[in-house]
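Presenting subunit A:
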Amino acid sequence: MAKGKVKFNEDVCKGCALCTTVCPVNIVTMDTSKINIKGFHPATVFEMDKCIGCANCATICPDYVITVERF
Partner candidate 1 sequence: MAIVFQKTKGLTDKETHYCPGCTHGIIHRLVAEVLEELDVLGETIGVAPVGCSVLAYDYFNCDMHEASHGRAPAVATGIKRVHPDKVVFSYQGDGDLASIGTAEIVHVAHRGEKITTIFVNNAIYGMTGGQMAPTTLIGQRATTAPLGRTVEHSGRPLRVSEMLATIDGAAFVERVSVDSPANIRKAKKAIKEAFQCQIDRKGFSIVEVLSTCPTNWGITPIDSLKWLQDNLIPYYPLGNLRRPEGVK
Partner candidate 2 sequence: MAKVLMKGNEAIGAAAIKAGCRYFFGYPITPQNELPEYMSREMPKVGGVFLQAESEIAAINMVYGAAGAGARVMTSSSSPGIALKQEGITYIAGAELPCVIVNIVRGGPGLGGIQPSQSDYNQVTRGGGNGDYKLLVYAPANLQEMVDLMQEAFDAADFYRNPVMMVGDGMIGQMMEPIEFKDSVSRFDLPEKDWATTGTKGQRKPNIINSLALDPAELEKHNHKLQKKYDAMKENEVRYETYNMENAEVVIVAYGTTSRIVRNAINDLKEQSINVGLIRPITLWPFPEKAFDEVPAACKSLLSVEMSMGQMVDDIKIASNGRWPVSFYGRVGGMIPTPEAVMGKVKELIGGEK
């Protein structure tokens, strides 16, 4: 069972990918299948069930894209 959940406000993301470098379970990645309103690939998580809700990704995000919940 996942311990946490993250939500990405995709259209605010500038595609800098800093969040992908700090996830302890390596599930944060750039969604290269889509382009957001700014023309960037937004960050996302596909394997949400592995999320531990540590908020590292949100901590290093310069644009407040990520909201983190913990069960």
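In picking the candidates, the idea was that all candidates are chains of the complex that A comes from, given by their letters.
We take it that a contact is a pair of C-beta atoms (placed from the backbone, for glycine too) under 8 Å apart; a residue touches a chain by one contact, two chains touch by 3 or more; residues count from 1.
None of the values given here were measured: they were computed from a predicted structure.
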{"item": "Among 1 or 2, touch partner of subunit A in the complex", "value": "1"}
{"item": "Residues of subunit A that touch candidate 1 when the two form their complex", "value": "4-5, 12, 14-18, 20-22, 40, 53, 55-56, 58-64, 66-71"}
